[in-house]
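Remarks on the structure that follows.
Removed from the display is one protein chain of the complex; every other protein chain stays in position.
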Amino acid sequence: MEVNVVCTFCGSVCDDGIFDTEKFKTKRLCKLGSSKFSKKERIKSPMIDGKEVSYEEAIAKAAEILVNAKRPLLYGWASTVNEAIRLGIILTEKVRGVYDQCASVCHAPSILAVIEEGLPAGTLGSIKNRADVVVFWGCNPMEAHPRHGMRYSISAKGLLVKDRKERKVIVVDVRETRTARQADLFVQVKPGYDYLVFSALRAIISGNADVVPDEVGGVSKDKLIELADIMKNAKYGAILYGLGLTQSRGRDRNVENAIKLIQLLNRYTRWVILPMRGHYNVTGAGEVPAWECGYQYAIDFSRGYPRFYPNEFSAVEVLKRGDCDAALIIASDPVAHFPKEAVKKLKEIPVIQIDPFPNMTTLVANVVIPSAIYGLEAEGTAYRMDVIPIRVKKIIDTEYWSDEKILEELLKKVEELMG
Amino acid sequence: MLITGRTLDQGATVEEKLTEEYFKAVSYVELSEEDFNALNLQEGDRVKVKTDFGEVVVFAKKSNLPKGLAFIPMGPYANQVIDPATDGTGMPQYKGVKAVIEKTDENVKSVKELLEAI
Amino acid sequence: MLILKPKVDFVVNVEAEITPELATKDLEEIKKFKVYYGKEEVELEKLFEISKQGNEKKIVLEGDFSKVKWIGYKMEDGEIVVKGNVGSHCGACMKGGKIVVEGNADDWLGAEMSGGEIVVKGNAGNLIGCPYHGDTTGMTGGKIVIEGNAGNYIGERMNGGEIEIKGNAGDFIGTEMRNGKIVIHGSCGFVGGDMRGGEILIGGDFEIVPSFKKTEDGYVGDLNVKGEGVVKKLQ
Partner (left out) sequence: MMLHIKNGIVIDPKNKVIKEKMDIFVKDGKIVEESEIKKDECKVIDATNKLVVAGGVDMHAHIAGSKINTGRSMRPEEMRPVRSKANKFRATVGRTLLTAPAIGYEYAKMGYTTAFEAAQPPIGALHTHEELDSIPMVDKAALPVFGNWHFVLKYVAEKDLEKLKTFIAWALERTKGYGVKVVNPGGVEAWMYGKNCRNLDDEVPGFNITPREIITSLIKAVEELRLTHCTHIHCNNLGNPGNYQTTIETIKLASGFKNDKRPVLHVTHVQFNAYAGTTWRDAKSGAEEIAKVVNKMDNVTIDMGQPIFGTATAMTGDAPFQFTLHRLLGAKWSNKDSEVEGGAGIVPLVYLPKNPVHALQWAIGLELGLLIDSDKVVITTDYPNGGPFTEYPYIMAMLMSKKMREKELERVSPYVQKATSLPAIDTEKTLEEVIHMTRDLPAKILGLENKGHLGVGADADIAIYDINPLEIDPSNDYELINKAFRRAMYTIKGGEIIVKDGELVKEVWGKTYWVDVRSKVELEAIKADLEDYFKYYSVELQNYGVEERWIRMPERIVL
């Protein structure tokens, strides 16, 4: 039987996929999406120190670890649904730990920039319908969000902008990516100099081109003026940016400066800016805590109320600073993705893992709790990169518990232990 | 200058980290043709990437990068050598680290060996 | 004078909002002073050896305080001497008095400080004299001296006071600064983004944002915000 599937891989959350339940195969999805829904090795059973146990036993042990810790870190959340994330916040509040999510090694600088300047954004649908100029800055959707261009940005067929021919595509990056090869204009920036390029563009657009040096961040002044002209003359433009801004020198300030450029451009015409978020629900991993406790990430509950200091409560910092004595890792793999100083701490403390798949974190986890795959075996709400809520579906049955159920039981157990 | 980032193959295997495919997808460094030739490398040769923060042995690949830029897919190999400082933001600097790259005969460690060595 | 020494190796960080005021209290009261140790709220004496000599408004911290945060938060007068390193938020929102750190200081040193003096003999972290996230004004008065190097984000949205760094510093010096003075004897990265006013003097190399106007002895800007901040070479 063929059914509609909502893809739970990247932040594009394509909702037009088709899944053949007999052949166990998808149609329409990209390489990343079809791999998501293909058969893979799973964690077979809950485990404590490598020994197979029941869900109940694993959860009891996990509760004990969390309750006994002075400051547990509860990290991950980007590849699970809002319902589970909400329980995660309540759990973190109960055990007075630290909540942090994958954005802290991804788009957290974007959140810091939004705190400084706000986010003048639009949904992907508004970009598809109206944007006659799209700038991909420090991102490479052809590899990270393969259907983005077709569905929303490069060649999407919109209401006012009918197709690729009516749209100008610009790529700004330090290297000529696959996306750059599709662009009408490619602007190559010296690594670490995006910040200065934004300042230069702002100066040119606001009439101070005379002070801008002949070359900024490896880009010639002529090219900057060309780019500024295209931007100012767009009817409706969009900057879509990625980790090229957030993970390199300048980080949050790069994004902040991009936002200031957008503010300026809106005095002349319409422009929006949107981060290209990675995991399918990394956006929810920030939105849910925002309404539950006021902040998006790096939240410490040790005093019984939430506090936000990313310099010390983001997971990498908590681990590097030796500021936690237990960790619950859900729906992510910090051992594969954190700098080695942080991984070292994870090897030293009790670690609980909740995930459908074995990964590098499994290798250091004391308690392993396998879970159902959202979008395939369990349903729930996720937010696309533009904060549009999309319900991901349950297509097939499974014996595995969902994150939501695991956390519900874990919360009950923790409440029991705490009296 | 070393940068890291997502690739299609890394993404497609990211939920199978203990497999050969993932190993292949993340254990290499891309170099510009010029740099690749200057190091007198053949496809499949191994190089040692050294930064102020660590070193790692990976396979070398030729690409269209500009001279002086190197790229390792995001993952455990890249994380051996990136700058862990978050400079107050919580975010390590995954992109833009000065690195020295040299040819080596040392083996490329498996994902598990890499973890054991930390 | 009050002397504190860590009793144990801290498993997680300690948050101790102590000010010199504490040194004037009765010893029993001092012992009962509440600090946060992870999720536990514990008495000072559980974590530190405490000794008191006279009533001078002064605290001496001996040993490694790099995992102890919020030292001197909101302090108004008196003195704190840290013999070793100190954790984040040291001297944050400080109004007066003096803090001397003989080792290194962590992030948020003197954040939103409005008066008093901080001297760090070693290096300091990031976010020195900055506003906390979302706040519109950073340091407004007082002086911070770092004898070693400092990290990123120095004197952001600063509106008064002075920061002096004798070594090198990172990126984003005086971003959105409105008033006050920053002196860096060594080199640093990006300087002056969206600066509106105030003065930045730099001895070594630096990278000015491209929206400043070059003048005879330096730069004026940031023109992107019609700013009149001055960035020039330290003579």
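Just so it is clear, A, B and C label the chains in written order, and each chain counts residues from 1 on its own.
FYI, a contact is a pair of C-beta atoms (placed from the backbone, for glycine too) under 8 Å apart; a residue touches a chain by one contact, two chains touch by 3 or more.
From a predicted model like this one, the values you see are computed outputs, not experimental measurements.
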Checklist outcome for this item: Missing chain -> touching shown chains A, C
Checklist outcome for this item: Missing-chain contact, candidates A:S104, A:N129, A:Q247 or A:S332, resolves to A:N129
Item to check | Selected residue (touches chain absent from view) among A:G158, A:G192, A:P334 or A:P356 | outcome: A:G158
Checklist outcome for this item: Omitted-chain footprint on subunit C covers residues 132-135
Checklist outcome for this item: Across the whole complex, the chain not displayed is touched by subunit A residues 4, 6, 15-16, 82, 86, 90, 93-94, 96, 111, 114-126, 128-130, 151-152, 157-159, 235-236, 263, 266-270, 272, 286-288, 290-296, 301, 303-308, 381, 383, 387-391
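We take it that only the chains that are shown with their structure count from here on.
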Next on the checklist: Give me the set of chains touching subunit A intersected with the set touching subunit C.
Outcome noted: B
Checklist entry - Which chains, taken as a pair, are joined by the highest number of C-beta contacts? => result A-B
Checklist outcome for this item: For the pair subunit A and subunit C, the C-alpha centroid-to-centroid distance in angstrom is 33
Checklist outcome for this item: Chain-centre distance (mean CA atoms) for subunit B and subunit C, in whole Å, is 37
Item to check | Rounded Å distance, subunit A centre to subunit B centre (Cα mean) | outcome: 22
Checklist entry - Can you list the residues of subunit B that touch 2 or more other chains? => result 87-88
Item to check | subunit C, residues touching no fewer than two other chains | outcome: 107-108, 125-127, 171
Next on the checklist: Under the definition above, what is the set of subunit C residues touching subunit B in their complex?
Outcome noted: 107-108, 125-127, 151-153, 170-171
Checklist entry - subunit A touches which residues of subunit B in the complex? => result 1, 3-8, 11-19, 53-54, 64-66, 69, 71, 74-76, 79-80, 82-84, 86-96, 111-112, 115, 118
Checklist outcome for this item: Listed in rising order, subunit B residues that touch subunit C in their complex are 85, 87-88
